[in-house]
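Missing here is one protein chain; the remaining ones are kept as they sit in the complex.
Let's look at chain A:
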Amino acid sequence: MADATFTHTTPRRIWPADAAGPRPRKRFSQRNIIIYSLLAVLALYYLLPLYVMMVTSLKGMPEIALGNIFAPPTEITFEPWVKAWSTVCTGLNCDGLSRGFWNSVKITVPSVFFSIAIASVNGYALSLWRFKGANVFFTILIIGAFIPYQVMIYPMVILLREIGIYGDLSGLVLVHTIFGMPILTLLFRNYFSSVPEELFKAARVDGAGFWAIYFRIMLPMALPILVVAVILQTTAIWNDFLFGVIFSRPTNYPMTVQLNNIVNSVQGVKEYNVNMAATLLSALVPLTIYLISGKLFVRGIAAGAVKG
């Protein structure tokens, strides 16, 4: 079970103040019964949608029309999944959600790479080189993280149109790189600030320059935070809808946009099983990342929490 794997792989009870609440004595005290039944009811609210998505996606349409959404499928069929992936239509294209999936991959991979490359250099320059005026830019960047995207979208459209990459994948990658910068820069700046100053000074005395220290010393040391950054960015960019719908053209639409177009299309008969299979398909990537990364995901949002 997922529970068990998490318990074994994570270091528990780091300091005694852990779980400071009143302690249970007996296994089946009245208090414990209340706690566990409350947890169970709440867990139901969180698990219900996932369960319903799964069972719906495995049923045929007649069964959905007659039966109950909570009932497990009497006859399991994978047809909705196949259709959602390879033949369902959006507009004129009938090659399924696979198109959106590959678009999302093509958007996410370079966006994650460039945003982390730039932000890690930013964080490194800000924490260890501290040139004059650097903090002014950093402050603007952090304040910028709170500005609603709607305020900056239109000038961005004009800029991309002027450069000639409006609607291209490269334009969308640029947008993700720019708007991911505040949080990631903060993440790397805080990490590199904790690097012992002596290490940096020793490398300087040995004659290493800006890039040598970055590539040879800092980047290898930053592996844990790099992983956190990759998790954070991959999930955020994969789940993005707003930038996808504004900065890409229909042939380049990421999975979220295509999914919404499929499910909320007004034409044709609604195929709920295909819709739910499609929804699950596009949730699969972030869910996999979440389940594999465990505590690192939490670290990512804790870092995001500082920024907003």
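One rule holds in what follows: contacts are C-beta pairs under 8 Å (C-beta built on N, C-alpha and C of every residue); 3 or more make two chains touch, one makes a residue touch a chain; residues count from 1.
Convention: contacts and distances are computed from a predicted model.
A chain of this complex does not appear here, and its UniProt-recorded name among "Ni Fe-hydrogenase III large subunit-like protein", "Heme exporter protein C", "Succinate dehydrogenase / fumarate reductase iron-sulfur subunit" or "Sugar ABC transporter permease" is "Sugar ABC transporter permease". Check A:A43, A:C94 or A:A202 against the missing chain and you find that the one touching it is A:A43. In the complete assembly, the contact with the undisplayed chain comes from A:V52, out of A:I33, A:V52, A:V109 or A:I163. Seen across the whole complex, the unshown chain contacts chain A at 1-3, 6-7, 10, 16-24, 35-36, 38-39, 42-43, 45-50, 52-53, 56, 64-65, 68-70, 118, 121-122, 124-126, 128-132, 134, 137-138, 140-141, 143-144, 146-156, 158, 178, 181, 185, 197, 209-211, 235, 238-242, 246, 256, 259-260, 263-264, 272, 275-276, 279, 282-283, 286-287, 289-291, 294, 297-298, 301-302, 305-306, 308.
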